[in-house]
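Yeah, one chain of the complex is gone here, protein chain that is, but the others are all in their spots.
Going in written order, the chains are labelled A and B, and every chain counts its residues from 1.
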Amino acid sequence: MSNLDFEKFQKLFLQEANEQLEIMEKAIMQLEEKGEDREIIDEFFRMAHSLKGSAGSMGYTAIASLTHEMENVLDKLRNTPGILNDDMIDLLFISIDTLKHLRENVEKDLPESVNPEIDHLLQRFQEITSPDGQKKQKAVDKKLYLTSQEFKNLKEKDQEKNVFLLCFELIHQQEMQSMVAFLIFNNLKDEGEIIKTCPPHLEEVEGDLPFFSILICTEKGREEIGKIVEQALDQEEYKIFPWSEIEKGEAGEYCQEVKESFARRDESRDSIRVDIEKVDQLMKLVGELVIDKERLLEISKGIKANSRDNPEAQALLQTIPHVDFIATELHESVMDIRMYPVGSIFKRFPRLVRDISRQTGKEVHLEFSGEDTELDRTILQEVFDPLVHLVRNAIDHGIEQPDQREARGKTARGSVALNAWQEENNIVIEVKDDGAGIDLEKIKARALEKNLVREKQAEEMDRESILELIMEPGFSTSESVNDLSGRGVGMDVVRTNIENLDGEVEITSEAGMGTSIKIVLPLTLAIVQALMVREKGNDYAIPLSAIFETMAVNGKNESDLIKTVKNREVVIWREQVIPLIRLSDFFQMGTSCQEGFLVIGGVKGRMVAIMVEAVLGEQEIVVKSLGDFLGKDKLFGEIPGISGATIKGNGEVALILDIQGMLKSFKKGGDTIERQSISC
Amino acid sequence: MGQNKQLQLVTFQLAGEEYGVDILKVHEIKRLKEIGITYVPRAPEFVEGVINLRGDVIPIIDLGKRFGLDNQKSDKETRIIVVKQDEKYIGLTVDRVNEVLNVEEEVIEEPPPEISQIDSFFISGIANYEERLVIVLDINNILSPREDAEISKSTR
Partner (left out) sequence: MSARVLVVDDASFMRLNLKNILESEGFEIIGEGTNGQEAIQLYQAGKPDVVTMDITMPEMDGLAAMEKIIEMDPQAKVVMVSAMGQETYIKKAILSGAKNFIVKPFKKEKIIETLNKVLAS
């Protein structure tokens, strides 16, 4: 193997190992929660096995021998149900951590030494797999898992044939129960198509098997199938459910619909691995294409007017809309490649929650919803750390100790939920707990103590504004300093990180009931629809998602539209009074004109009217940053009211207005507007 | 061997003095007229605006203002020198580009204090070449956050 090949293989190995370790970790959590489950153990086994294989062929002996021992334990677990105990779970957890560590060493090109710690681990494994493992009865998973797709297929099949779920509980037969299952399986096999069994691969199971189930699709009726079954066992030892009853009542105990990914990972659709850099490069090129496309559209406007008789020009004019279409489609396809389900980061949380709840002595149940919601991969990566912080906070500060919870009439076990969903052009990720909630009075007191607000201000603040205080730099309500939530840095960092992604953080909390923190993120950052406007010869883009309406202002309607309240100009729009920002004033570019256009926009329910000289039209824009020197924390600093830049059809740069930033900056420097006299 | 290390300097005029930058730092030179600079409101005073450099947005800074020199307005000789440092690009406006000068590294001396009107922080040395004094700029320092305070003061 040449060096180059080796590097390539190593990269692949590291990538795969990462995924395998994640799946294994998830499997342990599931085993811990649900007890022994054949399917989970099988998957776990497969992952350990393939990691062993690839580590072995790469010459990483420590990883290979550790996974080998894990495999043995799992195999034992498969063959002797009921032996899973906490020690085993802990040992498996430690092994995963050790494997992660070993993997990192490989990544850092460090020698993968077999240290005493690993020897000790291997020894503990061997103790378990040695013949004298204790036997302890545990509940078995009686459910047969069907993917949504299988569910759908079966529903269709049931139209023509009969689908039955047969559940067996062996009472009389105590010896070689699996042979009874085999006999029944074998007899039924000839009567129709056996879709699935619980446990899976029923025909291969040996030993005790007090319960099993078979899902069959057959032309025979219920009675006939019953007769065949009764050749092997008695009536009271089995139940038969037709498909129509499967989704309700008793059958539900034995059959469950699950997400595709849960049911079987290795049966996933065809896919290839692509380096994210290549996708980014593709994205950049598509961005360029979109710019050129806009340029073409602009040129074609010029051609249209003065080339009615030129057939070539006409042909060009017919081609350009198609290029427009293709470029848009291409853009969407590339965006789609970058999309990743949020479940890919959610799955890292069970472990974290487990660790934190152990450390804090709190009992926490973690729930998920919307794991399939997709988000741009880059954004997703950036969101992980803030989410970790929020989840830590929820357990550390939100969830109460079990006895406290019970005293308050709650379940001893608290709940933390990670939810995700799409809301128009935004993706919302919520961290919700049913803990103590946030004490508004405490926050006020704290903010006063830290001089974040003045007393008078604090009195006037509404609920929302008070909650927002916890995201101010230097604020912390944590009474104890610990290694879980750090020293009260955090919420401000969370907010900064999310705002850097063009997102927002929303907090709602009910004392005694719990807290919900929502991270609202743009679906994608790269290309958006925007309204182009002009002021003092400069073009600006305003994202359409922030615009409600545009209105022309002239001498006739000016006095109706624009009023002055307390020295500030406002616009009356749909019976709302909204502040007016004249772009020239805001940007300190000289006096604003009286005639032009009002762009009514708003973010998060806060409205603003922006006065500009001209509206140029809508356009697709590629969102770019202001470069390496302009912006928050960069050499030349932040530019208030500007969130980025885009490139116009003519190759020049247009700045993108940041409505939210303008509102903020406007609020802070309220005098800016009062100072300007309105004359033109 | 006796052979001295050669250095190529792109030299230019700014407020009556001659400056040079290492050619390896120069990405390209553009006429001011041929590019449209987009004004960036409320940016530091020396920031002329931003331009599109093959798809990336880069700032153009008025070098005279950056150095705090009293400089005349731009004309048709005005050029933008796009320099790069650590893969970051920035355009610098100068009054006129002179030539590319081949000098031996040893002719470059430590800048004596008070040699120029500009802060010695921006200067890496003085090239004494055929009775010409060329002030060699330190691009790295020009693009470094040394004078944050000063920058924000000049933010109007």
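FYI, a contact is a pair of C-beta atoms (placed from the backbone, for glycine too) under 8 Å apart; a residue touches a chain by one contact, two chains touch by 3 or more.
Only a predicted model underlies this, so the values are computations on that prediction, with no experimental measurement involved.
Peer 1: For the chain that is not shown, enumerate the shown chains it touches in the whole assembly.
Peer 2: Within the full complex, the chain left out of view touches A.
Peer 1: Among A:Phe93, A:Phe182 or A:Phe629, which residue is in contact with the omitted chain in the full complex?
Peer 2: Residue touching the absent chain, from the options given: A:Phe182.
Peer 1: Residues on subunit A that touch the omitted chain in the whole complex?
Peer 2: Residues of subunit A in contact with the hidden chain: 172-173, 175-176, 178-179, 182-183, 186, 206, 227, 230-232, 234.
Convention: only the chains that are shown with their structure count from here on.
Peer 1: Let me have the rounded angstrom distance from the C-alpha centre of subunit A over to the C-alpha centre of subunit B, please.
Peer 2: 46
Peer 1: Contact residues on subunit B for subunit A in the complex?
Peer 2: 36, 38-44, 47, 49-52, 55-59, 88-90, 143-145, 151-152, 155-156
Peer 1: Inside the complex, what are the residues of subunit A that reach subunit B?
Peer 2: The contact residues of subunit A facing subunit B are 284, 287-288, 291, 538, 586-589, 624-630, 635-637, 639-642, 645, 647, 650-655.
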